[in-house]
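Missing here: one protein chain of the complex. Every other protein chain is in place.
Right, chain A next:
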Amino acid sequence: MTVQTRAFLDNPLGTETTLKDVLDAFEFLDDWEERYAYIIDLGKQLPPFPDEARVEDNYVHGCQSQVWLIHHYDDARDRLYLLIDSDAMIVRGLAAIILVALNGKSPRDLLTTDIDELFEQLDLFRHISPTRGNGLRAMVSRIRDIAAAQLERD
């Protein structure tokens, strides 16, 4: 197993930390400060991003911060694994929420997951709305493209 593959499998987001964990946690967060402190903490759970993967192909454009995204498809188990990195902490946290929802799913399941609805539920929709130039939307499009391409290959 390569170091990179290891990093994918060690990612706790979407495996150890589940969507239910996040939704439950949000229930108890009263004000914006607590919510963002939690989002920042989630961002800290992103596993280290392999330096050699910081190349143009993996760069997500359209973000104020630098965003990198790579994937690994486990053929035998039909699972798509994702790694994301950003130099902005809020973007890292929001990326973590995206990973909690999408990481380790089959491409088919991934494509039926409604991220917009999730962000609306968490009252974070403004971050992913097309009017915000923070790249969240670009990130989700990239992930969906990867899943769609994988499905086509099957």
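The rule is simple: contacts are C-beta pairs under 8 Å (C-beta built on N, C-alpha and C of every residue); 3 or more make two chains touch, one makes a residue touch a chain; residues count from 1.
In the analysis below, contacts and distances are computed from a predicted model.
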**Item:** Name under which UniProt lists the unshown chain, selected from "Polar amino acid transport system ATP-binding protein", "Cysteine desulfurase", "Alpha-D-ribose 1-methylphosphonate 5-phosphate C-P lyase" or "Phenylacetate-CoA oxygenase subunit PaaB"
**Value:** "Cysteine desulfurase"
**Request:** Identify the residue among A:4, A:45, A:66 or A:113 that touches the chain left out of the display.
**Result:** A:66
**Message:** With the missing chain put back, one of A:53, A:89 or A:151 would touch it. Which one?
**Reply:** A:89
**Request:** Kindly note down the residues of chain A that lie in touch with the hidden chain.
**Result:** 32-33, 36-37, 40, 64-66, 87-91, 127, 133-134
